[in-house]
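To start, I am sharing the structure in question, which I have written as structure tokens.
One protein chain omitted, others in place.
Every chain is named by a letter (A, B, C and D) in the order it is written, and numbering of its residues begins at 1.
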Amino acid sequence: MNGFEAPTIEYGQLAPLLLVFGAACIGVLVEAFAPRYLRKSIQVPLSLLSLIGAFALVIVQVARGGVPTTASAMGAVAVDGPSLFIWGVILVLSLGAVLMVNDDGHFVASAAAVPGSADEEEAETSGGAHTEVYPLVLFAVGGMLLFAASHDLLVMFVALEVMSLPLYLLCGLARRRRLLSQEASLKYFLLGAFSSAFFLYGMAMIYGYAGTVSLPGISQAMSTGSLMDPLLLLGFSLLGVGLLFKIGAAPFHAWKPDVYQGAPTPITALMASGTLVAAMGAVLRVFWVALGNLDWDWRPVMWVVAALTMIVGAILAITQTDIKRMLAYSSIAHAGFLLIGVMATFEAAEKNAASLSAILFYLLVYGFTTVGAFAVVTMVRDPGGEAGHLSRWAGLGKRSPLLAGVFAFFLLAFAGIPLTSGFFGKYAVFAAAVSSGTQTGDSMGAWMTGLVVVGVIASAIAAFFYVRVIVLMFFSEPAADGPTVVAPSMGTAVVIGVALLVTVGVGLFPQPALDIANQAASGLFIR
Amino acid sequence: MSPWLPILMAVPVLGAVVVALLPKGSDKLAKQVTLLVSLVVMVLTLVMAVQFSPRGDRFQFVAEYNWIPSFGVKFGVGVDGVALVLIALSVVLVPIVVLASWNDADGVKTADGTVIAPKRSVKTYFSLLLVLETMMIGVFAATDIFLFYIFFEAMLIPMYFMIGSYGGAQRSYAAVKFLLYSLFGGLLMLVAVIGLYFAAGKGTFMFPELVGAIQDPATQKWLFAGFFIAFAIKAPLVPVHTWLPDAAAQAPAGAAVLLVGVLDKVGTFGMLRFCLELFPEAAKAFTMPIVVLAVISIIYGAIVAIGQTDMKRLIAYTSISHFGFIVMGVFAMSQVAQSGAALYMVNHGFATGALFLVAGFLISRRGSPYIADYGGVQKVAPVLAGFFLVAGLAGLSLPGLSSFVSEFMVMVGTYSSQAFGSGGLAVAAIVSAVAVILAAVYILWMVQRALNGPTAESVKGFKDLNVREVVVLAPLVALIIGFGFFPKPLLDVITPSVQHTLTNVDVKNPAIAEKGAGE
Amino acid sequence: MILLATEPTLADFGKDPLWITIVKALMLFVFLMLGILFGVWYERKLISKLQNRIGPNRAGKFGLLQSVADGLKMGLKEDLFPNTVDKALYLMAPVIMVIPAFLAFSITPFAGMVNLFGVQTPLQLVDLPVAVLFMLAMGAISVYGVVLAGWSSRSPYALLGGLRSAAQVVSYEIAMGLSFVGVFLFAGTLSTSEIVKAQATGGEFWGIPMPSWYVVLLLPSFLIFVICGFGEAARIPFDLPEGEGELVGGFQTEYSSSLKFALIMMGEYLHTFTASAMAITLFLGGWQAPFGLPDEGWWGLLWFFIKFVLVFSFVVWVRASLPRVRYDQLMSLGWKVLIPLNLAWIMLVASVRAIMYVREGPTSGFEGSMAVVLTITAIVVLGALGIWARFDTVNQRRKEAEKAKIAAEFEELDREPTAGGFPVPPLDLPHYHGVQHKEVPSGTN
Amino acid sequence: MTTQYLILSGLIFAIGALGVLIRRNAIVVFMCVELMLNACNLAFVTFARQNGNLEGQIIAFFVMVVAAAEVVVGLAIIVTIFRTRRSASVDDANLLKY
């Protein structure tokens, strides 16, 4: 026993994180002490301001040139270039999600009330609402931020849970279709917990192998130890299962459609954008920082996973009849495209920066488009809630050309049609993959190109179902009792507007966004 | 840095924005604005074309701006002879199409009140048309391959909406088929584009710099395949042609003209410029199978056309046959054949355009695309029938009409091609000549069934062409006849450009280069 | 070291030969069994003295053998298996209750180093670096017994009793756990023997010689612990799980007789003992004697025993004096009073500790500046004051509410003068008219 | 010595995973997940012993915390859905499918 070293914590670097968590805590206190009628009017500005503030802090940190080169908080958190970029993206996206949450009518008045019971009716008529949603969202966002920046597996695990637990709850709070929502919540929870158990066991194995859970520590242990240690391989596969689950990669994607469909749409938007971004950040970090030495072992597996993810996502999406389910499968397919990028990150540093930058860029554009698309989904409503079934969307182009046009544009961006941001995202990732393939000169080159071809085929398949929706909206006759398009609230309008702006703007002039991504990636992950 | 091309591209897009932003109910104004814009573009293009000097640099009116430095992408435009004539073709067709589809979006009704197409948004249609014009100019003008690709893909979207929203009964099926085919090809091309970029390792997509950059034959072949499949889909070559008859048949006449007349040319244009020049070795290696495919296209298209009962589908299949000729010409690797192919692209645009339009006018009177529903139109509407006949004859390449020159050049060039030793492709040329006969069969049969013979009951009430329709068709017919007798201005512009191509193809094989240039 | 030291360290444990271990375990077991037998007698006797009656006096001299007789009687009673019970769990529950209760004692230090059959060994079965945690864990496990007993009985009373008991125990366990934190802050260890050792140095307090027991230093902690001890052991005033007034026998309703019931009884007694032993160990200096009296070797056991009897007497005294509280009062005391008070107190202690160390200077190995510590102390004090103020206002409000209620009552009385100053039940209830009353002489029924 | 613990932990983990896959009652499924987490804890502590550092034990603490939080959230969800449907069977939750 030679005592403890008193840890140091760089509060400045962690400020955005702390701000979000702090605001979440304050939100809880507001719930506790503010009178009911005041809560919403306190919570909304609080959430928005904290997110904006955190974003500003990120900007300030970057602007001062203060991107740290060593991990903060005793090596627990790495606030490096990619982290800051991902933070910025998550914060902006979650800002959008909060604006959508702010809309009335998405959340149940009293979650504990049995659907269809007198309790519920009473809660509805008394105009009750769960303003707890806001702190929960903030906690989830905080978890996302930490998840993407965690520099050791323990912090990553904790962040994973901090991110997931509020989301489990939020999923179950949809006001309409309560049963679906609760079911989504249950499924998400059980599967999520299951996967985090895998993550944890993998972590245990790796700890057994390396004697540490810090990512660089693992890398170091691998550089000296045997790479064929069963502990390492087993641990790594289990860890991978946990992580891939979160991004919804192919064999572990089953939760996504269910959860996306059942959850309240603003939450779906948050999950589809923020969670994916954060989880990708974590995946990248684990694969690049910790497992960089194990290239050859994980590569083929990842190849299969990536290919499977793209194909499964694209093909199953075709059979969907619900718009949110379809977007969920689309999100799976996009996760696959992102994995192509992950595959490309194994080269020497500057090469890696290129791949990394491609992924970051993809995350940025995909996130915005997704939030925008879900925001549109919230606006098309039936008497019973959102018009989920695709047949209800028929002829929307006639009823509301503007909205349908915007949505079509988002779909085209998902499909990766040129002059939308989605195209450049896809291009960036494909280019990174091909480049990593052409340069190595080994057989991996052909594999990577092959993967890109698979990606292209998947894109073509995916384009089919995006186009199908467009066909429905524009080329079909509207049903007589079609859904109504509600006038968007200020927040939703802003979300859609910004998403559209980014999708168009990046589609025409991607350079500024690319510059930022490049700059963020140039520092690479702290190793 | 010449501002010509950027201006040409900017004008229609601005026009499209203006049209789209017009207040509700100003449909007429929208049409007028569109017409005006397209005419302005046409005039500007012609003014620019006059300044083009065939003996000058290969690419003229060059403009380059940095666009996405991270990807090495530039906004690079410039035209050589082939591109120039194709741009000219596009900008000439657009005002004609505008006029031709003046009433299409208003909902097409036949004389007896059958609704063929319900009323749709006029403004959207015309702004899409203008956007499409920009992209057509852009795709031919792009010297940056990435930019080319972007236009190549983006072009699909306005066309997709034009077919899907304004087309016939099966429109959404046709539109989706069209989009997916093209998109798939495009994505393969994207892979090839990316591969090209990294394999060349020059950090740029500029076409002139990439010529000769790829030396490794295997790489060339892969990349060639990527490009070629995309172009083959675009310029429908058997066996990836099946989208065209559907799309052309379902599209409104105006859109069909642009689709077949211009959009598909991008495919053959791309083969000529990119496939050949960037990957000469691969091109040579693949010449034989491609020429075989082209011949199959020629014959197959013609035979199937004979069996068609739907006028628009028939025209579409004739186009497949014609595209076969063009592809054959491109890959015959001789200057005559390639010049002919390039010329054919233009002439086919005019001829098929005229045919589609006149067929469209006919159909709009009866509401049925089926040949069997017509008969004896000649007596009721002689002017219409006259135009129909001329257009049809242009389609079968009657001497004296423009297509003849180009078809002849292609066949002669192919016959005398040195690509596989002297007369190596002669068989192809001879076989393809059969198609000339078949062409006579399908066109004349259609003309005979639709125009001649006893006047069908349903045709009796037909009005002859009105002024607008005459104004639409007259210039086309004039051009068809004019270039039929005097193709020199076009050839003057095209030939030097084709020579460049051949030079680039044969960089590593000077013997053939000399022969090619000497022909 | 081992020969000289009277105060065992952690290193001294786990070195005993097996037979010594067995001997010690046996001694502990016997001690506890006897403790239970005489504890029951002692409790009944003491209560009866306090209540001015005689108490057990038939079996043996002064009724000393009363509990032996009770035990025998239970062994000879019919072993009931109610129809509906879940047999396996029903049988297991008492066993689960008893075993941990015994085990909790294994970490209690009874004395320092003694000579046991020629072997130098600490008079404590075992010590662990996490001994106190072990004790808490054992306490928690016995909750399983309670819940299972209630659950397996398949009777509403038992189920509710079990749940109540579980809720109560876990609630008080938190406050109890928190009350230990102060001790650990000073002792810097979780090992019981070390904690006892840390209370060894005799000190003085404002000139008065005092044992440096934590009860002096950490009086609030101790008080909270005592309260929690009652809650944990389910003794009056917190014996709600068995509150016969409302729940018949609580979780043990269906364990009406026989040895299973005896086991449950034993378990509960042992809990009380454990709580007493913990109080002695953690706060009252363990086996050490006050005022420098001899406590080496076997002397320690004497001191321990004296303290033990005193503490147990206190428990009995409380039982004799206080009524049972209501369940909601019980819970809100645990959750709303003890926990916040405890947290505030802990932070206060920590702040003071920090001040002490920082003042000692760098040799203490304690980093940080005085200013920071003082600031935090200020914050903590403010927070503590806030919590105190909170309770103050709550009390205030409660008193005011009481006053208002009384005033309202009087007002109502004024409005209904016929009531004559007392609430009168309405007259039309059925038993006020037409119901035959039958005299029931006592003892007939 | 530690190998046995590892095997035990692996077994527990496998039992938990199997339970999640084949059991139908949400609460049982959930308990199986908790079992898996505890297997992880066991592995961590074992490895901490093996590696001779304390990290694993600290991690075990954190895992406990997380497991507790998970219990809180999970039971809340299960209870809600149970109240709605009077059934905690995972098979009954079948509204979400295509």
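Operating definition for what follows: a contact is a pair of C-beta atoms (placed from the backbone, for glycine too) under 8 Å apart; a residue touches a chain by one contact, two chains touch by 3 or more.
The rule is simple: contacts and distances are computed from a predicted model.
Only one of "NADH-quinone oxidoreductase subunit", "Multisubunit sodium/proton antiporter MrpG subunit", "Diol dehydratase reactivase alpha subunit" or "Fe-S cluster assembly scaffold protein NifU" fits the UniProt record of the hidden chain, and that name is "NADH-quinone oxidoreductase subunit". Shown chains touched by the undisplayed chain in the intact complex: A, C, D.
Touch with the chain that is not drawn comes from one residue among C:Val196, C:Cys228, C:Val311 or C:Met347, which is C:Met347. Within the whole complex, the absent chain has one touching residue among C:Leu37, C:Val126 or C:Val196, and that is C:Val126.
Contact residues of chain C toward the unshown chain are 14, 16, 21-22, 24-26, 28-29, 75-84, 91, 94-95, 98-99, 101-103, 105-106, 125-126, 133, 151, 153-160, 163, 166-167, 170-171, 173-174, 177-178, 180-182, 184-186, 188-190, 248-249, 253-254, 256-260, 262-263, 327-328, 331-332, 335-336, 339-340, 343, 346-347, 350-351, 353-354, 357-358, 363-369, 372-373, 376, 379-380. Touching the omitted chain from chain A are residues 1-4, 6-8, 25, 28-29, 31-33. One chain is missing from the display, and on chain D it is touched by residues 61, 64-65, 68-69, 71-72, 75-76, 79.
Note that only the chains that are shown with their structure count from here on.
Chain B has its Cα centroid 43 Å from the Cα centroid of chain A. Between chain A and chain C the centroid-to-centroid distance comes to 51 Å (mean Cα coordinates, whole Å). Among the residues of chain D, none is found touching two or more other chains.
Under the contact definition stated at the top, not a single residue of chain B touches 2 or more other chains.
Chain A contributes residues 357, 397, 401, 412, 415-419, 423-424, 427-428, 430-431, 434-435, 438-439, 449, 452-453, 456-457, 459-460, 463-464, 467-468, 470-471, 474-476, 509-511, 514-515, 518 to its touches with chain B in the complex. The part of chain D that touches chain A in the complex is made up of residues 6, 9, 13, 16-17, 20, 26, 29-30, 33, 36-37, 39-40, 43-44, 46-47, 50-51, 53, 55-56, 58-59, 62-63, 65-66, 69-70, 73-74, 76-78, 80-81, 83-85, 90, 93, 95-98.
For chain A in complex with chain D, the residues that touch the partner chain are 111-112, 114-115, 154, 157-158, 161, 165, 168-169, 172, 178-180, 182-187, 189-190, 193-194, 196-198, 200-201, 203-205, 207-208, 211-213, 257-258, 261-262, 319-322, 325.
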